[in-house]
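Scroll down for the structure; my scribbles are underneath it.
Just one protein chain is left out here, and the rest sit where they should.
Here is chain A:
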Amino acid sequence: MLKPFTNMHRRTAIKNLALIIGGAALLPSCVHDSGQASVKLKNIDINADQEKLIGDMAETIIPKTNTPGAKDLQLHLFVLKMVDDCCTKKDQQDFMTGMEQFNDLVKKRYSVSFSQCNVKQREQTLLSIEQDGKDAKSTAYPAKLKTFYGIVKGQTVNGYTTSKYFMTKQVVYELVPGRYNAFYPVKKKQAV
């Protein structure tokens, strides 16, 4: 049941935002000790290794370059939150099953875990699954593995492109445009 969007929710949102901004500093103290995920989840059970996997996948998708990457922006925690809150039960189950299949696949292919793979191996793994996902008929990878990857990829990019960092530093989101130009020459740079 949804409660009205009260100040409490706003505070939660701001707190989450603070977590995202200050996330890198917080991480070492709150992961691994308990073997539990560092984000509070209600519906899916994620341990520290699994969280690390999602983190490494997200970082492979949006790596740190000369600009922040997925871990800097805590996108893996956003992915887990969205799976936990916004996916159907079936997608959550497929996500968990697909994650196991993904781990098995990487172990089989490289004899090490995803986290121990180098960047090239990681990228190739994700790209080959993504490629296979474009062919609805292909059975090269199990369907649930593709569901798992699709969710991680989609929510990582969703989290990235709707992050404060992206919407203030990469593209300009205007809360108050204050104008509508119906005829605007393409040559000029628009805001979003």
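The definition used in the following text is that a contact is a pair of C-beta atoms (placed from the backbone, for glycine too) under 8 Å apart; a residue touches a chain by one contact, two chains touch by 3 or more; residues count from 1.
Rule of thumb we're sticking to: contacts and distances are computed from a predicted model.
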Protein name, per the UniProt record, of whichever chain is missing from view ("Choline dehydrogenase-like flavoprotein", "ATP-binding protein", "Citrate lyase subunit beta / citryl-CoA lyase" or "Peptide/nickel transport system permease protein"): "Choline dehydrogenase-like flavoprotein"
Residue of A:Lys108, A:Lys137 or A:Arg179 in touch with the missing chain, whole complex considered: A:Arg179
Options A:Ala48, A:Ala143 or A:Met167, residue touching the unrepresented chain: A:Met167
Touch list for chain A against the chain that is not drawn: 1-2, 4-7, 9-10, 12-14, 16-17, 60-63, 65, 67, 81-82, 85-88, 119, 123, 126-127, 130, 153-154, 157-164, 166-167, 170-171, 173, 175-186, 188-192
